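Please see the structure below; I have some questions.
Here the complex is missing one protein chain, while the rest keep their positions.
Order of writing sets the labels: A, B and C. Residues in every chain begin at 1.
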Amino acid sequence: MMHPQDSPTHVRILIACPDQPGIVAAVAAALYGLGANITESAQHTTDPSGGAFFMRIACFMPSPIETEACLSEAFAPLAKRFALRYELSLGHQRQRMAIFVSREDHCLVELLWQRQNGGLHADIAMVISNHETHRAAVEQLGIPFHYTPTGPDNKIEVEGRQLDLLYGHADFLVLARYMQILSPRMIAAFPNRIINIHHSFLPAFSGAKPYERAFARGVKIIGATAHYVTEELDSGPIIEQDVLRINHGYTPADMKRVGQQVERTVLARAVQWHTEGRILVHDNKTIVFP
Amino acid sequence: MMHPQDSPTHVRILIACPDQPGIVAAVAAALYGLGANITESAQHTTDPSGGAFFMRIACFMPSPIETEACLSEAFAPLAKRFALRYELSLGHQRQRMAIFVSREDHCLVELLWQRQNGGLHADIAMVISNHETHRAAVEQLGIPFHYTPTGPDNKIEVEGRQLDLLYGHADFLVLARYMQILSPRMIAAFPNRIINIHHSFLPAFSGAKPYERAFARGVKIIGATAHYVTEELDSGPIIEQDVLRINHGYTPADMKRVGQQVERTVLARAVQWHTEGRILVHDNKTIVFP
Amino acid sequence: MMHPQDSPTHVRILIACPDQPGIVAAVAAALYGLGANITESAQHTTDPSGGAFFMRIACFMPSPIETEACLSEAFAPLAKRFALRYELSLGHQRQRMAIFVSREDHCLVELLWQRQNGGLHADIAMVISNHETHRAAVEQLGIPFHYTPTGPDNKIEVEGRQLDLLYGHADFLVLARYMQILSPRMIAAFPNRIINIHHSFLPAFSGAKPYERAFARGVKIIGATAHYVTEELDSGPIIEQDVLRINHGYTPADMKRVGQQVERTVLARAVQWHTEGRILVHDNKTIVFP
Partner (left out) sequence: MMHPQDSPTHVRILIACPDQPGIVAAVAAALYGLGANITESAQHTTDPSGGAFFMRIACFMPSPIETEACLSEAFAPLAKRFALRYELSLGHQRQRMAIFVSREDHCLVELLWQRQNGGLHADIAMVISNHETHRAAVEQLGIPFHYTPTGPDNKIEVEGRQLDLLYGHADFLVLARYMQILSPRMIAAFPNRIINIHHSFLPAFSGAKPYERAFARGVKIIGATAHYVTEELDSGPIIEQDVLRINHGYTPADMKRVGQQVERTVLARAVQWHTEGRILVHDNKTIVFP
């Protein structure tokens, strides 16, 4: 059975503008004028007077929407009147994700399984890795695998090759335990479109070796954080976080295993929300309409 | 600092009607016509074609709303056009709750503490109990306490007295571990306005002695359920549920203690949502807009 | 790095006997006499006077333990003195599991991934299925796959064939979403050695179609239960349970997807505890020493 998200009549709209009265009425009227039936709506304002306004609407149109054009026409006056930015995603346009991965495979396996099981509203366009380890597992599912080994001296060159692979073929990137730091050039090419999983409960233990440091500090809970990548390492907008309990008996290796459980869950949730157009970024924070 | 919920310009609207295109647009237009700034909106439809539609809107009006009258005028045409039922709650009209309690006090203590701490957007109009146990704790906070001892023969008479106390003074009832079964008469007087906390994870262990039965079955998790009271015992619409972990070492007494922790949390959450106008009932289920 | 569990000097001992003073001292003395260093010990008594006593000990021996013989000698006097039953598992003897699966693969995928990642202290001896669906995924990992199609008339015959496959090759069975009810004969062949995952929070919604029934009842939390299989359907000793939150917007299909998340986690945890010798069964309940 096709998920409603994938129906050619399904449209999702993300909106951001300065808050003022009348936005909801104008947007709803415009959609009604197009014959839309709104099935989900959610909104957030940072402050009713002078704050920023955010909204997500999902609706069914009376007939399949081939392109964004007809919607754009209806939204142009709104954009002008309310200084409103909007982003559309159409049911038949599945986003294309590129997965970056190094040796650890728990996040990759999770995303591949979600895809097999129909839980992913996106296509996996390719997997890029600095190791050959996962080629077979990826290719047997018919997904292109690109090996881009990275050394201390070829970083710029390798990223150039990766960008060549990505341009026109991927809408967003998922760093599924990819142990390389992206350059500003790559980040600029996919603004708020690179999702990373950090293996700790940010801002605690940002940086490397979080489990060893968590062990040393004697924490009682292990967390993981999915966030958009920005130039400032481990400081981009947080999308999702979760935790699992541990106790004094856990070694760093045990903590890592627990961490993998929570990492894959948190990353999968973040990817799902991203592909369903549920996330807005404002002021280095996310607004998530789940 | 006054909570926005309590501002005299704050209005919350719950809406239910058959689903069709145009509802959101019409409601938003009506509110815009009144100068409202919508700050929260959420909706749910059981089925976009032919289903039931539910919506919650919170907004600030340009000036304090003394009565429901002016809003009613704007909503009358909508009610007619969409066969729409709506319920308003005004910022300056705090709901009045009556708490029913027997001997166990953990839920009562929680609600009293929430009130002291400003976490409760409602007034506690009275506490009614079939025991004198909690009179002092209640009265010292300036809350009326009514002792209505219940025996096997005076149930009808006692409920009559309770109804006399309640009429005109309480908008909804909270059964905070009240160990008497309400009669259909009382239930009919407060339809979907009586919140009960059931000390188990319904529908598991409905009825009496859930902890003893949970112990006997060897469950690994203890839950609690807040629900609206209907004539069918323990089968009313579920508002909220939560759980805590236990293990083989827990005696029924330990399980009861854990249960109290989760009961008070779950009940407090249900009461908060009710008082903020976040709950709709449909088909013996709740729609909660948190 | 080899996990200590798999070291040839590692021994795990499960003990059950009527409670009385002196058991811990006698067991610890016997192990000390063998040169053992106890690294984990946990115990439980249902009642200090006249109750049942349970204990788990893990220890390192001074040299590799090839067979149970030398330990048996030391434990024989204890068994006699305290009417004590014990079960040994040796580090170099990995238990062999047989996985039964039908069409849904989330639990199978989880167990296969745990195996690949070194998180499973057991060998997967075979996968048995009434569908061919998962043959490729299983065989490419070098695990034997047996197709045993089951119809209304060949149940006894099929189970006979399955028992032939299992005898001498599997120590315990995992029903990883296997949609056939086992016969008493199969259950008797693996007493307290068949782990099932039930897709609900037992005892709520025991039996079939739990998600549809949970949807109809409007519950706010989805759970799963791993339990040992007994002749009474869905009523065997509960090993582990867990839950995830849902809300009014979840369809039965969404609830099933959430359920799969919690099912695979709960099953994996139960399997891990079983393979590490952490579970005792008493009075249709489990004692789990995690």
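Here is the rule we use: a contact is a pair of C-beta atoms (placed from the backbone, for glycine too) under 8 Å apart; a residue touches a chain by one contact, two chains touch by 3 or more.
Since we're looking at a predicted model, the values are computed, not measured.
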{"item": "Absent-chain contact - pick from A:G168, A:P184 or A:G249", "value": "A:G249"}
{"item": "Contact with the hidden chain (one of A:E240, A:E263 or A:E276)", "value": "A:E240"}
{"item": "Interface residues of subunit A (partner: the chain not displayed)", "value": "44, 201-205, 217-221, 223, 237-243, 247-249, 284-288, 290"}
{"item": "Subunit B residues that touch the omitted chain in the full complex", "value": "1, 105-106, 109, 113, 116-117, 119, 140, 253, 257, 260-261, 265"}
{"item": "For subunit C, the residues touching the chain missing from this view", "value": "19-25, 28-29, 31-32, 35-43, 45, 48, 60"}
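Assume only the chains that are shown with their structure count from here on.
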{"item": "Copies subunit B and subunit A - interface residue numbers shared by over half, same or different", "value": "same"}
{"item": "Chain closest to the middle, measuring from C-alpha centroids that were averaged per chain", "value": "A"}
{"item": "Centre distance in Å when subunit B and subunit C are each reduced to the mean of their C-alpha atoms", "value": "42"}
{"item": "Residues of subunit A touching at least two other chains", "value": "none"}
